[in-house]
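Below is one structure; the comments refer to it alone.
Heads up, one of the protein chains got dropped from this complex, but the rest are sitting where they should.
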Amino acid sequence: MEKKSGKAGGVGGFILLFLVGLVGSLIVGWVVFPSLLFSQKTQPIRFSHTVHAEQGMECEQCHYLTEDGQFMGLPSTESCADCHPDETGEDTPNGKEIDKFVNEYGKTGAQVPWLVYQYQPDNVFFSHSAHQGFQCTDSGCHPPVETMDAPPVYEENRITGYSKQTMKMWQCERCHAQMGTSNACYVCHK
Amino acid sequence: MGIDRRAFIGLVAGGVAGTLFTPIPWKMADDLSIWSQNWSWIPRVPKGPVAYAYTSSKLCPSGTGLKVMTVGGAPVTAAGNPDHPLSQGGVSSIGRSETYMLYSPARVKSPLKKVNGKFEPVTWEEALTALAEKCKAAGAKIACVSGDQTGTANEVLSAFIAKQGSSAYYMVPSEKQSAAKAWSLMGGAGQPGFDVDNADCVFILGADMFETWGSSIRNRKAFGASRDASGDAKAAFIYAGPERDGTGSVCDAWIPVKPGDLAMVALGVAWILMEAGAMPSGPGAAEFVSYVKSNCSPDKVEAACGLKPAVLVGVAKMLAGAKAPLVVPGSPCGQGGSAAAFMAGMALNMLLGRINKPGGVVALPALPKAVDGAMDQADILKNDLLAFLKDAGAGKAPEAVLFYEANPAYGLPEADAMAEAIAKIPFKVSFASFMDETAALCDLVLPNSLTLERFDDVASPYGVAFNVYSLVKPLTKPIYDTRTTADFILALAEKMGASLGFASMEEVLKAKVEALALAGGFIAKDVQPWQALAGSSAPEPSADLWADLEGGYAWVLAAGAEQTGLGYAGGVLAKAVKPIEGKVVLAPYARQTSGTPVMGIPAQNLTIVPDNELINTATFVKMNAETASWFGVSEGSSITIEGAGQKLPVKVHLSENVMTGVIAAPLGFGHSAFDQYSKGKGVNILRVLAARVEEGAGVAVWDGAAVNIA
Amino acid sequence: MSAFKDFDTTWVMVVDIDKCTGCGACMAACQTENNIAPQPDASNKLRTVSWMTVYELSNKMPFPDHDMAYLPRPCMQCGNPPCVSVCPVIATDKNENGGIVSQIYPRCIGCRYCVAACPYHARVFGWYDPVWPEGMQKTLTPLTSTRPRGVVEKCNFCHHRLNLAKDAARAQGKNPEDLEDGAYKPSCAEICPTGAISFGDAKNAKHKVHELIKSPNAFRLLERLGTKPQVYYYSKREWVRRQGDNYLKSEKV
Partner (left out) sequence: MGFVEMEKDWYPEGAERCSLGKFILWLAFLGLFFLWGLYAAVIILWKGLGVTGLDNYFGFGLWITFDLAVIALGAGAFFTGLLRYIIRIDELQNIINLSVIKGFICYSGAMLVLTLDIGQPIRAWFGYWHPNVHSMLTEVIFCITCYLTVLIIEFIPLVLEQKQIYKIPFLHNLAHNMHVVMPLFAGIGAFLSTFHQGSLGGMYGVMFARPYAFREGFFIWPWTFFLFVLSAISSGPCLTVLIAGFIEKLSGRKMTTYRIKSLMAKIGGSMLLLYMVFKYMDTWAWINGILPKAGLTFDQMFYGMVYGKWLFFTELVLCIPVPVIFLLTPLRRKPVFMYLGAILACAGVVINRYVFTVQSLAQPVLPFTKWEIYAPNWAEWAPSFMILAYGFIIMSLSYRYLPIFPQEKKLNK
């Protein structure tokens, strides 16, 4: 049975609390939810692209295509160790980071579990060799890490497990459509 | 502050309305469906550079060269190496399994010692010490059983027991051993080989050559090359055997012959060829002629085997009319083949003048040995494992027996008796990679590393018409705590103060390769060995043989052994030719899908095993409708097969591929060891299969046996 | 029924039945290439996941007139696929040059309408989550994504190999849309010990299959239903060819 009492009752109360609910949920939905959805992770090694670029290294020295068209996305521990075989013993932040690499990976031979911002799901076949004509960062695919001294924070979607930067299918499709390239399913899926 | 119901409804309604205008429901719906493609309990595929590495298969008896795909250095799949003459890109389901079998649940993950009937892990050091003591104590009373038909590891093992003063080295029976015995009875030299590539008419006498006989991938490649769809077949293939199986199904003709009648059929053809003027000569020829003339006329063959004379005449005509005919005798089940059938088949080859000819029989000279003191292949093959185990069963076992790549407790005829005999051996060691039936009986299990984890080699699998050698090299560190058996034996010999002169199998192989380089031969790249047999000039020998072998190429030597004493062995044949008496004959057959006795059924292969062979725990045997009518059984009926003092429950599959009076039964099932992919799957037909000894030849034969059906 | 485009490239497989010994190497190759999990109980063949299935054909005569043949059956990649137009969510399509019928696992909702529509039984459903024994997942290939249970999967002519072949062509400065004969081959075709399986572009005169499919001994399964398969079979035996389709008693092959 309906009762009328309290300050927040009646039609006015209904409207007031409706608004409270409305605004509240909007705040939760637009502000709280997105921050809850992603967990933040840092790279195992604070790799500085700028330091390496300043040494005059080209991107292709580490990120290159092989003869059979495969893209070697990340250098292996062995190739990093080519330049960093031993501890530096330096007390600088960079020196410490290098020593961390040497001790934890270089010496053990373990591969660095880099967090890759752009990794696509397993069901996607992405060919770097088919996209050689495009700029890595200018075309919006990769963050401009070459200008960064510290790698950006890696944000992982708690539900899907994918990186926040993982390109969505519509982005691929849009560019393919603009370029007049086929958007057939198997062009990109495996 | 009190909130009445209406206000509360307002709050909820506002919340719902607001939420609809936030990403929450939409992003959640989307992300949840993305989550469903990414379930944590479904493994992700590996990332990393894809590369290819080369080695050869030891699990597959055909010795194919492998092209292994690696991802980030880890082996992932095995395909045939297109540049290897024994595979040319082809590979069997067994060769294919080399990668994933690394992770088979049946693998022995560390050395094990049996304590109070249970296995307990021990370290390799402990195992080495324990075994050294036992071997010292056993002295010359030590034996070794090896299932490795092609490896130099046999040299290491045989040299080891030879140093102990023992020559009790036994090979697990195979086509190779059956052939070696029969061939030596005929006075032949070398390992018989059959140049299928250059033949234009191949009469297959029982051999399941596209499945289990010889280097079957090579055979299939040769067969495939002979019939390009765009032209006429370059070679005719005729199959004689009890069942029109994988091999028979693609041949141009099938001649239904019971296992015990293969020799008779071949001699019937010989009779016709002799009538047409072929004249045998050489040792034993006279007895041969008189036996054939009086016992193997087409009408006598018809009386004995039910074959119409016209069929034999047809075969004889095809063989006689061919430029390069070839008869390939063998066992329909890949083991226990009839010596009589082999000799009869070879007699045909001789009648046709096919010895040491392109497209004919080319016997391979023995390859140089690397290990001093190792026994000769030919000598080893003379030792009879069946007799040895029967003796052991009778209490005449040596002190210690080493089992290398061998599972005789499962893979021999009268398997129950064999297992009992093995159990009676005082001290037994298995070097099995997988926990097989024999390993389960052993006191010590010292797991051998698998193909992709070890140094090993493949030298001239039986059946090929050229000596061929390829290297097995590790592509990955051992996944578990396993060791290469040869390495372990070398260390054991060292420890016992009887060094074999090598520190590792790699060194042994390097010595072997050095010795091969001196023997001549070439790397099969631009010229294939069968082309060399046919007359192509062989290329220069390799400048760096080891490097070429490491690159996955094969060393080959295309030259036949000289035959000085080869004859017809007519006297032996006259005694040995004898049909199997009985209403029905059990004709076992083997398929590569069910693996080998040492590996069990490869995990992925259960999907391939057809449902007319295995359903859950039931094995199906095949018989045709007429045979079935004798017993009043029909499709799916449960029957019991009795033989060798055992009874096995099986089910019936009606198949007109099987000749009347024969029950074809698949081998490879009914394991009591291994993992969920092998254990309890069907029954082991070898348990009801009794071996018969062919008189005169003195060879145990079990390609078929009379059985009772209930 | 929507009409499907005729593509410049048409990948076809030609299986020479007279060469198939039924050894199952093609199935073994397919399973591990495409990350199909081992199935400890594969007795119920209507439940197993297998993209390639070898059928046993019989001329239905009694011994000794009996003859048999093996017929490996991948997905037919039909020119007019009965499965594609029925999919409610466009999880399967035939829209890429080459004509391979795609199947996108993350899009599939698992309604199995395509399974019902395909008369070749080329499509299988994931009844269970795939499980690899401890450690064996390390032998997964990066070529094909793993599938959760509840989606439909099928042979795709090892489409990833087409992508890899295109990449290799690009790296060598060749035209990825005009691959050489043999540059792209599914795993089963590569591994078959007798070489019974040929593969290539039917529209490319430089490819062997271009001629093979014109043979009077070449046929396709259930051609009269209008599916236009991109898998051809070849047999010199009339009874084998006759089993490629349904014929009334009065009809000749």
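Labels A, B and C are assigned to the chains in the order they are written; within every chain, residues are numbered from 1.
Keep this in mind: contacts are C-beta pairs under 8 Å (C-beta built on N, C-alpha and C of every residue); 3 or more make two chains touch, one makes a residue touch a chain.
Since the model is a prediction, treat every value here as computed from it, not as a measurement.
Counting contacts over the entire complex, the absent chain touches B, C.
Summary of contacts with the chain left out: across C:40, C:64 or C:119, the touching residue is C:119.
Listed residues C:22, C:38, C:82 or C:186: the one in touch with the omitted chain is C:82.
Mapped onto chain B, contacts with the missing chain fall at residues 29, 32-33, 35-36. Annotation for chain C: contacts to the undisplayed chain at residues 1-2, 44, 46-47, 55-58, 71, 82, 85-90, 107-113, 115-121, 123-129, 148-152, 221-222, 224-227, 242-248, 251.
As a working rule, only the chains that are shown with their structure count from here on.
Taken pairwise by the contact criterion, the protein chains are fully connected, each one touching every other.
For this pair, chain B with chain C, the centres built from the Cα atoms lie 30 Å apart. Distance from the chain A centre to the chain B centre is 51 Å, each centre being the mean of its Cα atoms. Centroids of chain A and chain C (each the mean of its C-alpha atoms) stand 37 Å apart. Multi-chain contact residues, meaning those touching two or more other chains, occur in chain C at positions 105-106, 143-146.
For chain A, the set of residues that touch two or more other chains comprises 66, 70, 121-123. Across the complex, chain B meets chain A through its residues 1-19, 21-24, 27-28, 31-32, 34-35, 37-38, 40, 44-45, 47, 49-50, 72. Every residue of chain C that touches chain B in the complex is listed here, in rising order: 14, 16, 18-25, 27-29, 31-33, 35-36, 38-45, 48-50, 54, 56, 58, 61-64, 66-70, 105-106, 129-130, 132-148, 187, 190-196, 198, 208, 211-212, 215, 217, 234. Taken together, the chain A residues at the contact with chain C in this complex read 65-70, 121-123, 125, 127, 129-130, 132, 182, 184-187, 189-190.
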